[in-house]
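Note that one protein chain of the assembly has been removed; the remaining protein chains are unaltered in position.
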Amino acid sequence: MNAPEPTFTPNRMTYREACKQALREALLSDPRVFLMGEDIGRYGGCYAVTKGLLEEFGEERIRDTPLSESAFVGAGVGAAMAGMRPIVEIMTVNFSLLALDQILNNAVTIPHMSGGQFAIPLVIRMATGGGRRVAAQHSRSLEGWYAHIPGLRVLTPATVEDARFMLKSALADPNPVIIFEHVMLYNMEGDFPSDMKEVDIARAKVHRAGRDVSLITYGGSLFKALQAADALSSEGIDAEVIDLRTLRPLDTKTIIDSVARTRRCVIIDEGWRSGSISAEVGMRIAEEAFFELDAPLRRVCSREAPIPYAAHLEDACLPQAATIVAVARELVRPS
Amino acid sequence: MNAPEPTFTPNRMTYREACKQALREALLSDPRVFLMGEDIGRYGGCYAVTKGLLEEFGEERIRDTPLSESAFVGAGVGAAMAGMRPIVEIMTVNFSLLALDQILNNAVTIPHMSGGQFAIPLVIRMATGGGRRVAAQHSRSLEGWYAHIPGLRVLTPATVEDARFMLKSALADPNPVIIFEHVMLYNMEGDFPSDMKEVDIARAKVHRAGRDVSLITYGGSLFKALQAADALSSEGIDAEVIDLRTLRPLDTKTIIDSVARTRRCVIIDEGWRSGSISAEVGMRIAEEAFFELDAPLRRVCSREAPIPYAAHLEDACLPQAATIVAVARELVRPS
Amino acid sequence: MTKKVYLDHAHLLHLLKAMIRIRHFEAKCVELYQAQKILGFLHLYDGEEAVSVGVMEALTPEDAIIATYREHGQALARGVDPKCLMAEMMGKLNGCCRGRGGSMHFFDRKRRFYGGNAIVGGGLPLALGVALADKMQRRSAVTACFFGEGAVDEGEFHETLNLAKLWRLPILFVCENNLYSMGMAVERAEADIDFVHKASGYRVAGEKVDGMDVVAVESAARNAIDRIRSENDPYFLECRTYRFRAHSMFDAQLYRSKEEVEAWRKKGPILRFQTWLEANRLIKPEEIAAMEKEIDFEIAEAVAYAEAGGLEPISELERFVTMDEVPA
Partner (left out) sequence: MTKKVYLDHAHLLHLLKAMIRIRHFEAKCVELYQAQKILGFLHLYDGEEAVSVGVMEALTPEDAIIATYREHGQALARGVDPKCLMAEMMGKLNGCCRGRGGSMHFFDRKRRFYGGNAIVGGGLPLALGVALADKMQRRSAVTACFFGEGAVDEGEFHETLNLAKLWRLPILFVCENNLYSMGMAVERAEADIDFVHKASGYRVAGEKVDGMDVVAVESAARNAIDRIRSENDPYFLECRTYRFRAHSMFDAQLYRSKEEVEAWRKKGPILRFQTWLEANRLIKPEEIAAMEKEIDFEIAEAVAYAEAGGLEPISELERFVTMDEVPA
């Protein structure tokens, strides 16, 4: 008998390339889509994501902006109100503080406050996270802050597949959407079915099923969690790994279902511990699945400090697979 | 036998007056202290807190600023680095977004990143909260965001006593401190012992002891929780009410001790539910007092929407005593 | 070449009426505020009517407006229905924003009225986007962006003017310079109070106009709009004006003298225009009386409409937190 015909040819590319293809697709399929941001054009994008797009689509649709985060994000809000589908790039989440007023006071407020007269179909992409030895002001993970804002959708593509297709879902949403791309992922390669056209952003994804403990995470920490799960499995502990994918609205059901099966949970989050999105995930479990739990909830987060430059200190600040293993092991087999 | 001599004469004043007296005391006792902010001088303060201080202390120490939140908060950071003790007023937390970069990227980062060469003894006061019918852009409660930031101390005086004395502790702290004054409290009267000189900001306060359920809250919601506790007591439910007072660092011990006694907990927070400081309080309990709990954790937060102008809608958005009562009752006597 | 405003009788009456409408509408608002039917903040435009009325005359229905929290005048002059505005201020479902926005947040999609904004300077970046969208969609519309002189101090002003010029966006920047931002006198807040010079730091052309003279404002606005369309460039208009009342309803006005206010009142835009019309026999006393009667009737209707309005059901509180679709 022959081997079964493969139903698809795998598509292999870097996360960076996936982001770029998603942008190209958006620009090609909707004339209302345009890009704005610092150095996305001539420079080719600070992470080279937009390289080549200026040449292909021209200055009208690939708009280099001056260093004016508040103004050009606000311009995105206004353009979305007036019929366009802007995709704004803020180089990194660290600089997004300068634009936060426009995001919170305008983008997410106007639809509701105007009584539904205006929608703001705006997509904002930003890089996030640490690990690049660029010190405190360039290494923050503030996804949790954004996930606090009603009216916003917050996406954290961790896989090449999600980087390739989440943008499409974001553009289909009539509301402001933030896409966080973790800086350590751009060079990562991955594949997806070549006949794949879209992803479902409503659901968290169980990347690995397991019986003993749920490791719940998102973004750049996903791979640390998967690594930890491998290590745990060699110790006979069967960990389930969940990628939240969308931080707002949270897919509480997938979380609760997993914890109901495993009865133990570790949440891994590159944000600072206190007041993080991991607290929210934990609290949801404590509210809705309290009687399912056999052990206290646990978190592995970044140390509560500005992230230092020195490599050994930065590594010690960020969540690492070894810590996840230790915390999960202690939960399953208390010493 | 005579009635015992009173050991103190009670001091009675409004919360507004208490804030002002605290500022006066600070200005009188340390020449390095000065005030900066919009309309704190000639106008007398948008909530009349600083009225009269310009006349008393002059333009050098009571500095009216232009509408430039980023610049004058940053100026506060710089002045603190160079030997002053600035007290900066941002009219309300809503406008603080414009200054967030200076707070996060400079004020709390420089001491650590410079290897301890510089401290930033800066106090920032801002009004917060809803209830004044001033719609979404003026009614936010973002205390939880600030409580996420390592290096910051976050104070939420809810009583006249705390309004009067927390500033002194804030100024004694060599680190940046944010003081949130809830807008609905300024007209509230209260008293404190006339020989009182300071308060301890390290501890949360048990305002009312109780056996059946812990109501944990802070700021403007304290009085709603106390009201709820009264109502509950008439139903025979004995609620303990805790005022967190300091949102960062959290006094976890007082929280855990209370929950260990009552075994049930409702957290009341005017912030939006998802990703709020109430999630952190809950998660701490789930991590550290899991085996003490007899029931799931519960929260009463603001509805996840921009706060509307219309009174009935605003009231429906914000936590109310009736909701607290209902949630607490259901916890203690599940239907 | 300066464009003359065509001052036929109907137009003169129209200008006067538009200003009186705002004045009377706001007088009624104050009453309703005292009766606690309007709550929260209430920022009156009293004294500044000529600015909005003059500027709006120069706009077509295709043009867009970005307003401030002091936008009663801006909205009325734009032709937004006073009924919906009054209902909005009374927090009713039949208000222009279902009662969610109140006095500071009027929106009217049909009239391209992109909202009152209560963050000082917060509307400026929005103007960039609306104008850019129009430009990219090959519409010839102009965006009129209103802001107080206090907003000039915010970084958003700087970033916005630079981008507007760089991208050659059709924006009319309307600076309502009423000399105070709350209690802060403009010369205490700005190192340079020559705003037209400041705008030149972005190569944005501009001029200063007497904002107490409705005809001068209209004329300047018409010229500005022509220039924006022909030169394909933004333009900056500083309208010198004065607010006769308190900043909002909570303001002891410690920062200015009664005499100063009185002196300005004598230069008031309605008083001045009406006196001029009368002196030149361009209007008859009975025309004014009839006009005021009409306006007061309109306002009474607005109040009745608002009073009759229902409240948004609490069950709909979360509606539009996220939109299900982009309104067509």
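Note that the chains are named A, B and C in the order they appear, and that numbering of residues resets to 1 at the start of each chain.
By definition in this document, a contact is a pair of C-beta atoms (placed from the backbone, for glycine too) under 8 Å apart; a residue touches a chain by one contact, two chains touch by 3 or more.
It should be emphasised that the depicted structure is a prediction, and the values quoted were computed from it without experimental measurement.
Counted over the whole complex, the shown chains touched by the missing one are A, B, C.
The hidden chain makes contact, of the residues A:238, A:288 or A:304, with A:304.
Contact with the undisplayed chain is limited, among B:175, B:233 or B:252, to B:175.
Touch with the chain omitted from the figure is made, among B:75, B:91, B:184 or B:317, by B:75. Of the listed positions B:86, B:130, B:144 or B:157, the one in contact with the omitted chain in the full complex is B:86. Touch with the chain that is not drawn comes from one residue among C:106, C:157, C:173 or C:305, which is C:157. Contact between subunit C and the unshown chain involves residues 153-159, 161-162, 165-166, 188-192, 197-198, 200-204.
Residues touching the missing chain, restricted to subunit B, are 34, 60, 63, 65-66, 68, 70-84, 86, 101-102, 105-106, 110-119, 121, 150-151, 153, 174-175 (touch as defined at the top). In the full complex, subunit A makes contact with the omitted chain through residues 38-39, 41-44, 46, 64, 66-71, 94-95, 98, 132-138, 303-306, 308-313, 316-317.
Just so we're on the same page, only the chains that are shown with their structure count from here on.
Relative to the C-alpha centre of subunit A, the farthest chain centre belongs to C. Distance between subunit B and subunit C, defined via averaged C-alpha coordinates, is recorded as 37 Å.
The centroid of the Cα atoms in subunit A and the matching centroid in subunit C are 41 Å apart. Inter-chain centre distance (subunit A to subunit B, centres taken as mean C-alpha positions): 32 Å.
For subunit C, residues that reach two or more other chains under the stated contact definition are 100-101, 105, 117, 119, 122, 155, 321. Contact with two or more other chains is made by residues 70, 94-95, 98, 135-137, 304-306, 308 of subunit B.
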